[in-house]
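For reference, the structure is listed below as structure tokens.
Of the protein chains in this complex, one is absent; all others appear in place.
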Amino acid sequence: MKLDDLLSMWRIRALEEKIRDLRLEGPIVGSVHLANGQESVAVGACSQLRPQDALYATYRGHGWAVARGVPPREIFAELMGRVTGVNGGRGGSAHFSAPQHGFHGENSIVGAGAPIAVGAALAGKYDGSRRAAMTVFGDGAINQGAVAEAMNFAAALGLGVVFVCENNRYSELTPIDDMVAEPDLSRRASALGIPAVRIDGNDLAQVRTATRLAVEAAAAGRGPSFIEAHTQRIVGHYIGDSEQYRPAGELERDLVVEPIARLTRELLADGVPTESVERCERRAREEMETAAAAALRDPLADPATAKEHLYA
Amino acid sequence: MKLDDLLSMWRIRALEEKIRDLRLEGPIVGSVHLANGQESVAVGACSQLRPQDALYATYRGHGWAVARGVPPREIFAELMGRVTGVNGGRGGSAHFSAPQHGFHGENSIVGAGAPIAVGAALAGKYDGSRRAAMTVFGDGAINQGAVAEAMNFAAALGLGVVFVCENNRYSELTPIDDMVAEPDLSRRASALGIPAVRIDGNDLAQVRTATRLAVEAAAAGRGPSFIEAHTQRIVGHYIGDSEQYRPAGELERDLVVEPIARLTRELLADGVPTESVERCERRAREEMETAAAAALRDPLADPATAKEHLYA
Amino acid sequence: MPEIVKLNVGGAVNAALARALDEMPETLLYGEDVALPGGVFGVTRGLQKRFGDRVFDTPISETAMLGAAVGAASFGRRPIVEIMWIDFSLVAFDQIVNQAANVRYVSEGRTTAPLTIRTQQGNAPGACAQHSQNLEALLLHVPGIRVAMPRTPQDSYDVLLAAIASDDPTVVIENRTLYAGSKEAVEIGGPVQPIGGHRRRRTGSDATVVCWGAITAKVLDAVDRLEGEGVSVDVIEAVWLNPFDTEVVLESAARTGRLLVVHEAARTGGFGAEVLARVAESGVPLRTAPRRLGLADSRIPSAPQLAAALLPQTNDVETALRELVAGGAA
Partner (left out) sequence: MPEIVKLNVGGAVNAALARALDEMPETLLYGEDVALPGGVFGVTRGLQKRFGDRVFDTPISETAMLGAAVGAASFGRRPIVEIMWIDFSLVAFDQIVNQAANVRYVSEGRTTAPLTIRTQQGNAPGACAQHSQNLEALLLHVPGIRVAMPRTPQDSYDVLLAAIASDDPTVVIENRTLYAGSKEAVEIGGPVQPIGGHRRRRTGSDATVVCWGAITAKVLDAVDRLEGEGVSVDVIEAVWLNPFDTEVVLESAARTGRLLVVHEAARTGGFGAEVLARVAESGVPLRTAPRRLGLADSRIPSAPQLAAALLPQTNDVETALRELVAGGAA
């Protein structure tokens, strides 16, 4: 079980690292945002989502897609503009979706996914699905009006939305603490009448518990919940970020508490053989190499189709 | 002193009632929003504003303008499209301003005045004015993203903004309690780290105290404050509103607690002669009749000037 | 079973909404004050009573309202959202342009947004600058969003139903000055029409006028005045602006050789420019230079006499047509 978790997290890490390589080598172009260090939030939260639940992520969403079951090959293909990409290359790294896997899309407008998730929950009020709609956004997004509106809307109408704020301490290059007077972001949800918790997002158990309760509340028609998950990205905001804003020593500390290092330590302390632990990483990397290689062989999306799908 | 307050409130009430008459008789056209029943908030709050402070109101702003010292004749003229109107008829009932009186404008986009007030306070950071910027909005406006953004912006940057939420229980025709899960709207400000109070807006003393503290905080560079003032409008949302949404008995109760009735009772109980009390109303009505008559004689704004002032 | 009833525009909109709610169980109708109070213009009166919780009031949160529409639409609902004034859509323009418009295209059709935004626009006497704008051109520059501007009771009924039935995000722009207009015979209950189409309001050979929205009434008045003098004008009311019936305009312009476009929106960058550009590109020969009438590029003052000086009036249309006809007389 814990080894499964480690494997799940390694899948995300390995995917992100392979994406980084492909970005630096050329097959992937443009702006790419990795979620290294935040894997536990995606893995823990998605472990509690049911097929009928809807997940809305951000540009930093590759890991969430993997955790939701989107095949890595289709993600790689998407980022490389292949016809086999989840959206045939139209979404790209920052704006792809795979509704067939309950992954209702990244969003590259900060905060804009939250109102859309509200709509997924609204639909659930009428379709009998008992759907929970989860929207994930960063600490910085909490200052966007769309998020405030979405939270109140869900609260007022009693809609089953799970608001997950991944507090990784930075909005791009700016510390969140400089952009708020009250560092407890969950208070904003409480103030709207939304049950809210702050958790250690590096702790899979906390993420699971908070998500389970939130999804149960949504499914039972008890309305929205809010989870502020403290985490850290151990890479730049985007590939190429020089990370000059980081105070000395921060990254070193983060590398100790980040969830893969943490779970690895736990497993070893539990007496799990080193070999089993290391196999997770190896297996994940192999899977991603295979997926990426397959995607690289896939044909590029055909420019002749570029005009399709604008209208019904 | 209390008699002065009564006179000040009667000035607003008389202005609004005269506007209503002019609207029904013809010289004023279009949508008009009156603030009858809410006079104490405007009178109390403006009594604490200093010349360098900036006030931003909404479409329901005539009374705030009067309380800030904008001459009634120029308000009447504005609403009747006269050249002598505060904006020569360009603003109209719902969007006029008179910066020379510290009245920096109504706004007809719900919530939109709040970020602008933040800017007035921001300017104060550099111009040495110790300016407090007051933005007034309704209960319904609290659900607009602009207000949430403005509050956090002011909190994060420590700007001297006084957020005044006139909670009159309705947003247009819809009860605020149906549109929020948490009826204490001031919690939203607290959650952002903004000192917040809820007061009886019909009580001039409470309004004064809350405003004084907020303006002092702003002037001293201690950042924003939030005041939720409970009040009631004893007329429709706009002239012509059939007010079918009001529960039976509500208006009757409101007419008892509304600030003019309340202060009148207090004065009489204090032993102030009926004659003195009644003189306030009479005098206010006379002033407004005179102002309106003068405005009616003023020439209409000249259509030949309609294109002026678009650009510098 | 189609049936003829007498309705004004407000009534026609109400009837279309009632029918959509009745026949399409996946529809939702919501907005500020639309449910319990029946709308600030009374247009949605009685619908919550009849259709229960599929009709509901919302907080004053246009971004949440429109985002919720995008999300609900992708899960099989067919939301109809009222944005009380088009001016207010600007607080939530992201959800229209960056979200609703993108969904289908970016997902290769895996996700769709069959939602309808009902809104209304235009100047009315005494309205302030923030409640007077005509903003259809902003939407018409956004690929992925369908746009219609019905005006008559019949069109208000038909276009709204077509929009709701359409699987694309569609903005139906009404005009509040028309809701309480006089009642006309409206055929209701007929087959729901596809989106698209224009109305030829007058047939003539001396000039072509293309127009849309409430200002069409002024155009027709001007044209009728000229009719008495033997000047006959083709009047094409573009009820749908996206899709726009370019071919019809080209055919008419080719025939009359004279073109005038009239809209209430600001002249510069208005959709009138697009119409003139398409005609110019087509190479259709005109007898004289085409003309546009629109709001003189300006903000809109509240005083009615000031606003009137900036907005095209019947006389302006008449004068423009006279000049056009004289100009190409040679």
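Letters are used for the chains, namely A, B and C, taken in the order the chains are written, and counting of residues starts over at 1 for each.
We adopt the following convention: a residue touches a chain if its C-beta (ideal position, glycine included) is under 8 Å from a C-beta of that chain, and two chains touch if they have at least 3 such contacts.
Computed from a predicted structure; not experimentally measured.
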{"item": "From A:S8, A:S40 or A:S108, residue that would touch the chain that is not displayed", "value": "A:S108"}
{"item": "Sole contact to the chain not displayed, among C:A69, C:A101 or C:M149", "value": "C:A101"}
{"item": "Residue, one of B:R11, B:R82 or B:H104, that touches the chain absent here", "value": "B:H104"}
{"item": "Full-complex contact with the absent chain, from A:L173, A:A217 or A:V272", "value": "A:L173"}
{"item": "Chain C residues that touch the omitted chain in the full complex", "value": "63, 87-88, 90-91, 93-94, 97-98, 101-102, 105-106, 128-130, 133, 137-138, 140-144, 242, 265-266, 268-274, 276-277, 279-283, 288-292, 295, 297-299, 301"}
{"item": "Touch list for chain B against the chain that is not drawn", "value": "54, 56, 87-88, 90-91, 95-100, 104-105, 107, 109, 112, 114-127, 131, 133, 145-146, 149-150, 152-153, 156-157, 308-312"}
{"item": "Hidden partner chain, residues of chain A it touches", "value": "28-31, 59, 81, 85, 88-95, 107-112, 140-141, 143-146, 171-174, 178-180, 244-245, 300-301, 303-307, 310"}
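By our rule, only the chains that are shown with their structure count from here on.
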{"item": "Contact graph of the chains (line, ring, star, complete, other)", "value": "complete"}
{"item": "Centre-to-centre distance between chain C and chain A (centres being mean Cα positions), rounded to whole Å", "value": "40"}
{"item": "Inter-chain centre distance, chain B versus chain C - centres from mean C-alpha coordinates, in Å", "value": "35"}
{"item": "Per-residue overlap in chain A, given as positions that touch at least 2 other chains", "value": "145-146, 149, 152-153, 156"}
{"item": "Multi-partner residues of chain C (at least 2 other chains)", "value": "58-59, 61, 63"}
